[in-house]
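As you look at this complex, bear in mind that one protein chain is not there, while each of the others sits in place.
First chain written, first letter: the chains are A, B and C, and each begins at residue 1.
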Amino acid sequence: MKKLINSVDNVVKEEMEGIAAAHSDLVRVDVANMIVIRADAPIKGKVGVISGGGSGHEPMHGGFVGLGMLDAACAGHVFTSPVPDQMQIATKAVNGGAGVLHIVKNYTGDIMNFEIAAELAQADGINVESVIINDDVAVQDSLYTAGRRGVGATVLAEKIVGALAESKADLHTVAEMCRKVNSMGRSMGMALTSCTVPAAGKPTFDLGEDEMEIGIGIHGEPGRKRMKLASADEITEMLTMPVVEDLGLKQGDHVIAMVNGMGGTPLIELYIIYRKLDEILKGMGVGIARKLIGNYITSLEMAGCSITLVKADDEMIKLWDAPVHTAGLRWGV
Amino acid sequence: MKKLINSVDNVVKEEMEGIAAAHSDLVRVDVANMIVIRADAPIKGKVGVISGGGSGHEPMHGGFVGLGMLDAACAGHVFTSPVPDQMQIATKAVNGGAGVLHIVKNYTGDIMNFEIAAELAQADGINVESVIINDDVAVQDSLYTAGRRGVGATVLAEKIVGALAESKADLHTVAEMCRKVNSMGRSMGMALTSCTVPAAGKPTFDLGEDEMEIGIGIHGEPGRKRMKLASADEITEMLTMPVVEDLGLKQGDHVIAMVNGMGGTPLIELYIIYRKLDEILKGMGVGIARKLIGNYITSLEMAGCSITLVKADDEMIKLWDAPVHTAGLRWGV
Amino acid sequence: MEMNSATVVKCLDLIADAIHEQRQYLTDLDAAIGDGDHGINMDRGFSTVRTRLEGSSEKNIGAVLKLVGSTLVSTVGGASGPLYGTAFLRAGTALEGKETLTLDDICEAMDAAVAGIMQRGKAATNEKTMLDALVPAQQAMHKAQADGASIALAVQRAADAADAGVKATIPMLATKGRASYLGERSIGHPDPGATSSALMLRIVANALAA
Partner (left out) sequence: MEMNSATVVKCLDLIADAIHEQRQYLTDLDAAIGDGDHGINMDRGFSTVRTRLEGSSEKNIGAVLKLVGSTLVSTVGGASGPLYGTAFLRAGTALEGKETLTLDDICEAMDAAVAGIMQRGKAATNEKTMLDALVPAQQAMHKAQADGASIALAVQRAADAADAGVKATIPMLATKGRASYLGERSIGHPDPGATSSALMLRIVANALAA
């Protein structure tokens, strides 16, 4: 295992100290509790928006704390949900009197830890609404699974919802927009390699020199199907079509599209994927209104990519365009 | 070799088509000649700023074309300097009547190809100034080498010089600022893994499970010293001290600092490196005025990082803060 | 062996040791059908439990278990944190104020723990989770209670039932937790959470038999 770390146990702690050193203008960092908080939080009258999850997905979530996006992000150990105490502290820290929205990715651990935290927050007298993100089409949403995982759409939701909260909309409106983005968002990912949880010391799964894993999640866990390596165009097709079909996209629709790298894939390859995505959607008369291409929700050093499409109306695009100033996303300011 | 590509021969061509599809608001792409040109070029009365080099360093240079940075970028094949014809076309495309600056990284191939291009441009009646970037302290700058390589400082120079050109400064002033940034910039890089040139099909060099390469360049070529893997703090020290000493940094100086990923290293590890860089410079009383943390000048999927420091005065920081709108960097707009 | 708080704390220490020893094994199991962190998560939790119980003179067994539960909730994270945390919190509530335990008490605590896991995780048996070890153990304990067995024997039987439960998870299709994302590919692997539950019961059984 070769990583740029000091000791396996201090990976997240030292990352937090690095974020604090780098972005003291944007955030303050509670290193002991592994929480990144917007420097000017709480903002009176503004709905506080928090999220959180296992570390190893950077820049998500800590890299999305700041103007126009998240007010706080709770970091668990690598690929391990954060604990209720963290979300309780974060909820208090961002409560501007207008309530707090919890954006929760659909993982059993995240759901349960956020659930306990929401119970604690109500006990503290803070009004909390929770929205679960479950956009991963690779998992059948049926009785027989823990439901669809929360992946790429989380990034887009945090931007859109963050902008709405910035405009001082009330908690229910902000939560409803988050549900809407979730309902309009679908993703699918794939991996060329696994990744190594520092504490585990070896890759979570092994892939042969000519193999790839289709439908992987973002915790380095194996995916739906292991297959022979295919071309970039074939892979783009395999990821895009299930998303398009599940969303029921048709001629005249517009989307916000993200081609996301899993952490170890260079930008040159992501543009080759975007090239085919653009071709496929153009062929169907679906317009790409906005796009993100790069590493936004990763799995440590995993080589691979994911495609996320959010069917967007004018309001969502307006909120997307609103100013944002975080370590991971910045425009309009 | 596992990559998200279609055919080895079309890697750069398809990347160009992807950039054209994604960023038609910012750039127009001459795919046949592999040149990314600012959408609104040429801008009358503005010095045209172009650069170029082998592909595989994304987002550099094509990702830095747009407002406040480059007017055009010529892409060679992976790790191979572009040819004079490309720079000749690019020079004509960005010439707003105020002359054109060529920013050239100090590699024999880049120097000679840009030299031929500059000769052709003069023959076309276009006033060209060239500035060579050679900030890599890993290479002794003596009679016995091809001189120091052009690495991280190239990114910082393109931003600062691009802002000055945007303000309609004349060619000589813009060229002098570029020389100043180069003279104030130093970098050093390291690698945990090699990378694979698509056409070659296998890694350029092999590193053992417990080995790292200190002083690597950005073309996947081996570095100065091969050593046993060290901790993130030790590595940061090994990269920072030679840069600090070569620059002669002392108490009260300010720098623009970049902790750059080589393409396959996750952000969590770059923040751990930044943490130690911040500690070292604070200990010396050197202030970090601005910073970049992420993948800005890469080597395909290489795992590793580089540190660049540019000793900055107020004017350079003001130009750094000026608006920029490119695929790879965006703020203030 | 007197079932007082000292014994309970002794068992918890032994559990912490075992979890630490089996850390890599539990993580490997989780790597096959999960995200490769179960052993790491559990070790983090139980090493904190050990530190917090060091030199504790707490007589009230309910309080001890509640401390274990809140510690696990605050340190383990992932899915297993809230589940095991809730289990120990509910068991502690059931034994509030008790300074020694009868088999009836232990059965009551076990029932509360299993109910807590089901409520928090919204899972049932046969979904390839820790319940597939804990529910058989619970039933075995009640049977031992009905047979008038000793505490040591009851826990022994529970541990045996739990081990059988772990083996039974191997052919199961996971329909809860991270493993469910794999569909059929989760078949053929034992569940990590069931394995850690069975491990804990085995440690307690061995301690009581000694």
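Note that a contact is a pair of C-beta atoms (placed from the backbone, for glycine too) under 8 Å apart; a residue touches a chain by one contact, two chains touch by 3 or more.
Since this is a predicted model, take the numbers as computed values, not measurements.
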{"item": "Displayed chains contacting the withheld chain", "value": "B"}
{"item": "Touching the absent chain when the full complex is considered, from B:V31, B:I116 or B:I317", "value": "B:I116"}
{"item": "Options B:G18, B:P84 or B:G99, residue touching the unrepresented chain", "value": "B:P84"}
{"item": "Residue in contact with the excluded chain [from B:L26, B:M69, B:V139 or B:L207]", "value": "B:V139"}
{"item": "Residue ranges of subunit B at the interface with the undisplayed chain", "value": "54, 76-85, 107-109, 112-113, 115-116, 138-140, 143-146, 149, 197, 199-200, 204-205, 217, 219-224"}
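Just so we're on the same page, only the chains that are shown with their structure count from here on.
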{"item": "Where subunit B and subunit C overlap in contact partners, by chain label", "value": "A"}
{"item": "Mean-CA-position distance for subunit C and subunit A (Å)", "value": "32"}
{"item": "Per-residue multi-chain contacts in subunit A, two or more chains", "value": "none"}
